[in-house]
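Here the complex is missing one protein chain, while the rest keep their positions.
Here is chain A:
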Amino acid sequence: MRFLRIVKFDFGNIFKNSTLLISNTVIPLILIGLMGFVTQSFFGNGIMSSYDYYGVSMVILSALLIIMTATNAFMEGRVKQANIRMIYAPIPKFEIYLSKIISTYILGTLAFSSILIIGQYFFYINYGGTNLPYILLIVNMLVLFGSCFGTMMCCLLGDEEKASSISQLPVLLFSAFGGIFFSVYGLGKMVAAISCLSPVRWIMECAFRIIYDNDFALLLPVTFSLLGASIVCIVICQLTFKPEEFTC
């Protein structure tokens, strides 16, 4: 019960923060619309329009950027002060960071599931039609991983600003080499080979295979890798989170 109360409070904190709320709901839709519109002329009347491509890629990018929400939920100035009170209370330390992970995850799941559903049924973006649940699952796992990763970075670095600015870098790098902004094959064979190292690329490919080929070969590997990575992040949180070093 006590833990649920903490989660509820943390969730409320994110929900009341309008910047976080907007960046997880409206901004992804704007990004899809803009990128789709801007690149419209590169796409023809084939099976995939520019909105279909950026609908998938921008949702993946925004879902990864939930890391920023997680770092904010954990170590933003106002939240920090409340955390210090909890640190003094006789509760196990995992309740503190786990509640941030869970509250971020709940918000992210709600937000991105609605974006996918709205995108498919109101804006006619191809998210797989009847295969939509699988795309929901992947994005869901991605949000979980982002929440865990952001919280882990906070535990490691002990500072919101550091955590969010440093974790942005791998996200940008993997996204650029994962085909989020442009097709990796456009840069030649070498870059296409490098892109195999980017997890983002596999998530994109997994999504496209499900949507366009009904091919689920990558679904389980991607899901379990993300789940495994999330668990690793939580373990690192438990090992590195030192409440006694927590300062305002």
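Some points to look at:
In this text, a contact is a pair of C-beta atoms (placed from the backbone, for glycine too) under 8 Å apart; a residue touches a chain by one contact, two chains touch by 3 or more; residues count from 1.
Here is the rule we go by: contacts and distances are computed from a predicted model.
The subunit not displayed here is recorded in UniProt as "ABC-2 type transporter transmembrane domain-containing protein", chosen from "Glucose/mannose transport system permease protein", "Purine-binding chemotaxis protein CheW", "ABC-2 type transporter transmembrane domain-containing protein" or "Lactate utilization protein". Contact between chain A and the absent chain runs through residues 17, 19-20, 22-23, 27, 30-31, 34-35, 37-48, 53, 68, 72, 76-78, 161-162, 164-166, 169, 172, 179, 181, 183-188, 191-192, 204-205, 208-209, 211-213, 215.
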